[in-house]
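Of the protein chains in this complex, all but one are displayed in their positions.
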Amino acid sequence: MSLLKSREAILALAIVALLAVIASRFPAFITPRNLAGVLTDTSPLILLALGQMAVILTKCIDLSVAANLALCGMIAALMDGMGVPLPLILLAVIALGAGLGAVNGLLVWRLGIPSIVVTLGTMTIYRGAIFLLTGGAWINAHQMSDAFKAFPRTVVAGLPVMAWIAIAIVAGFALLMLRTPLGRAFYAVGGNPHAAVYTGISVGRTQFAAFVLAGALAGLTGYLWVARYAVAYVDIAGGFELDVVAACVIGGIAIAGGAGSVVGAVMGALFLGIIKNALPVVGISPFWQMAISGSAILIAIAFNARANREAGRIILKQAEHRT
Amino acid sequence: MTDATVTPTGRQIPDRLVSPLARALKSWEMLLLIVAAAIFIANSLASPYFLDPWNLSDATFNFTEKAMIAFAMAMLIVAGEIDLSVGSAIALCSTVMGLAMAAGAGTPVLVLLGLGTGLACGAFNGLLVARFGLPSIVVTIGTMSLFRGISYIVLGDSAFTGYPASFAWFGQGYVFWVITVELVIFAIAAVIFGIVLHRTNFGRMVYAIGNNATAARFSGIRVERVKFILFLLTGLMSGIAAICLTSRLGSTRPSIATGFELEVVTIVVLGGISILGGSGSIPGVVIAALVMGLVTFGLGLLNVPGIVMSIIVGGLLIGVIALPRLWTMIRRR
Amino acid sequence: QDDMRIALVVKALGIGFFEAANKGAQEAAAELGGVEVIYTGPTDTTAEGQIEVINSLIAQRVDAIAVSANDTDALVPTLKKAMDRGITVISWDSGVAPEGRLMQLNPSSSPLIGNMIIKLAADNLPEGGEVAVLSATTTSTNQNTWIEEMNKVAGNYPNVKVVGTVYGDDLADKSYREAQGLMQTYPDLKAIIAPTSVGIVAAAQAVTDAGKVGQVNVTGLGLPSEMAGHVKSGASKSFAIWNPIDLGYSATMIAYHLAKGDAKAEPGATISIGRMGEVTLDDNTEAAMADPFVYDASNIDAFSSIF
């Protein structure tokens, strides 16, 4: 418990320190208005990181989330073009995303193919499907209805709907992870798959559920992304899957499964989001961006590993008192 | 020890129940070979341009550089680790070579620097993974950004061009008739890695570590050292690939070799190396590289867009792995 | 099957600009007769992807390749090989180094474009102010040239102060974020110049979302169909572009004549480009097709349905 706390405390400190450094060069960055903007910008990353967290907890990885997002986003834009009302589009993308996740999940569950292989394959297939669907054509702002574009940016109580959606889902996820059998099953399956079978939890079915969840979130994010940036094409969110995994890792989700928290995943996403947002603002040459975020990832991993290091067993009485 | 009989001598246990040949015939490599042959035949039927030695020779560029790295990656994955930074390591190697070239270095220096930078990248990953015990998949996601990021810092929006003419040999030269230099490097690498993984003590240790690293350590194997060497090897192969690719493109930009890592991993997995570590073979990887080359070239001749090819490669990856499992599932019903 | 096969190789499939160019190429093919246009390209804007495509075109022994390059230099060895095997190679839009092609067709002349983009910004800033540039990738040849040319003539617009250049990599979301960054970094920013069709749309969207329509004007190079909404909303007062249909048409025409052998690519030569008239090659064997054309609220509707 104390380890968990300290891991998240370190990350929270890092975020505060990061903000302080940025603020020292560019005070306007930490105005509430701008921070709200950063939160909104980071919402897709937060949503996907939560889904990815469920998957990683079960000892899997989903490299297809960004492609899933792009495909669902494109479908959303196409549906909008056909005049489908927005609520229906939302339902459709969530269902489609869940369906694409289910394909991953089924291949992992029923055929026992390692998730990294499955999602490496479906990643290209889902993205390719967008190309087949559209011949590669873009859908631009002027081809989208105003209602479609306006929904995520409508401001409610000072924050855009997009940020509210992220906040609501974070809360829902926390409840799911801590207080429902499914949430606990994610931890159990990743923590000790062997033991999970003995307690009547089906490893495959739980992994399947994680993929469906991640897929549904990717579908929802697909719509949000396309509506927010007002463009849909084959390559949107290209390479985003690595950012998502990085966010989870920075947030202390153990890549070997079974350990990690919702708070961690969200903070990991925020950490990356702040870096990405701040660099152009602080005026650091764009050519430095990549190296800086790479170093940030490495430092975060090193910190997590330190916080996580297995202390030797405590046998000596005198050692016990010291801890 | 003396050979005094201790316990009542046990029953005789046979060495093998299945002969190595019979095992090979039922292996993954055999399946891949059949797939490769089928694609070859399909290609020659589909396009009149396919069976042309020069065209086939050109086609090898689609996979040689990736496959070189795939051999080292295969060993790394057998040992239960992975390196996603290879594409970025290429960019960094190429950038360092470009810097040296701009400073007037000749081809031998460029080659040495390319190899050296590759080794340094590998050593950095190896240090973080083997020495500090960090998980390789996330370490190399980090170094993936870091290595390419350094190239961007150095190059910005400019490019290095004007490599010496003699440097062009690696990526554009021919050794004999249509046999390219790259193809020869690929073949030599295949043989060396095949021998190292399958015929040496080192290779055996790699398998042991991949199956159970703890037990391997408890058996007196220097697990960290082996892993470190594997990362070094992967870095070295990235360096060689960087030399070939830079020479072939005749220029260096920081975006060079973007996305290589996933294609390399795809070749390795298609080649039957278990992503969970502990099993797979180099011949499998060789055939998988050929399959990938044949598929992309064949579809290219039909002007199929690259993304459609990648759908097919993705489908092939899942299909080739899924089919045998589906088959046993159905048979068990 | 004695058709002449001309391959139109683009930076990446699916970009509206190149789809329009393909329309022009098909038009030229129909006009010439006996010409088959192979429209192809990688799916992401990488040099390696284009090399694979070109290798398969060489293998198919096409008659001519007209390429809009993702990288000035990286394509050269492959294109040289193509020329060695008797294929006519020209570049258009985004060029390759002279040794990799017979000639380069610029949509317009780079100095004209460089001048045009800053002029568009200046025209809407009577009392001057800060402007910033949102470019595509750091490696795109044409963007870099235009920005260079723009900086050369910046002295002619003393009121306008170019405060910085950022790169959106021709990715909608990155461009959007970079545009946001610009507005935060330079609170007094008056205009964003985006000489890329992806960047200009993203920047206009970012300005709209930031509630700065009327304060920050977005201009540069874009497609009328994609910009129509933003011109109407006022986020962009005007922007320029050449007609990509004409560009594809002209590139195909030139490739045809060179491959046929009834024109030669050497300095000073003139080549007929059908309904577009003719072009004259300069000392670098480059040619400019036409002046860029300015779109604003008065004419946007007429063009937004075309490309």
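Going by the order they are written in, the chains are A, B and C; count residues from 1 in each one.
What we mean here is this: a contact is a pair of C-beta atoms (placed from the backbone, for glycine too) under 8 Å apart; a residue touches a chain by one contact, two chains touch by 3 or more.
Note that contacts and distances are computed from a predicted model.
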TODO: One chain of this complex is missing from the view, so tell me which of "Cytochrome C oxidase subunit IV family protein", "Ring-1,2-phenylacetyl-CoA epoxidase subunit PaaC", "Oxaloacetate decarboxylase beta chain" or "Sugar ABC transporter ATP-binding protein" is its UniProt name.
DONE: "Sugar ABC transporter ATP-binding protein"
- [ ] List the displayed chains that the omitted chain touches in the full complex.
- [x] A, B
Task: From A:Arg110, A:His142 or A:Arg184, residue that would touch the chain that is not displayed - done: A:Arg184
TODO: For the chain that got dropped from the picture, name the residues of chain B it touches.
DONE: 1-2, 4-17, 199-205, 207-208, 210-212, 214-222, 278-279
Task: For chain A, the residues touching the chain missing from this view - done: 1, 175, 178-181, 184-185, 187-188, 191-192, 194-195, 197-202, 258-259, 311-319
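Rule of thumb we're sticking to: only the chains that are shown with their structure count from here on.
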TODO: Report which interface contains more C-beta contacts, comparing B-C against A-B.
DONE: A-B
Task: Chain whose mean Cα position lies farthest from chain A - done: C
Open item on the list: Centroid of chain B to centroid of chain C, CA atoms only: how many Å?
Closed with: 37
Task: Separation of chain A from chain B, taking each centre as the mean of its C-alpha atoms, in whole Å - done: 30
- [ ] Give the residues of chain A that touch two or more other chains, as numbers and ranges in rising order.
- [x] 131, 136, 234, 287
- [ ] Send over the residues of chain B in touch with two or more other chains.
- [x] 152, 156-157, 305, 307, 310
Task: For the chain A and chain C complex, residues of the former touching the latter - done: 26, 28-29, 34, 37, 41, 131, 134-138, 140-142, 153, 225, 229-231, 233-238, 276-277, 279-283, 286-287
Task: Of all residues in chain C, those that touch chain A in their complex - done: 12-16, 19, 43-44, 138, 164, 166-167, 171-173, 176-178, 180-182, 184-185, 187, 201-202, 204-205, 209, 225-230, 304
- [ ] Flag every residue of chain B that touches chain A in the complex, lowest number first.
- [x] 128, 132-135, 137-139, 141-150, 152-153, 155-157, 262, 265-266, 269, 274-276, 305, 307-308, 310-311, 313-315, 317-318, 321-322, 325-326, 329
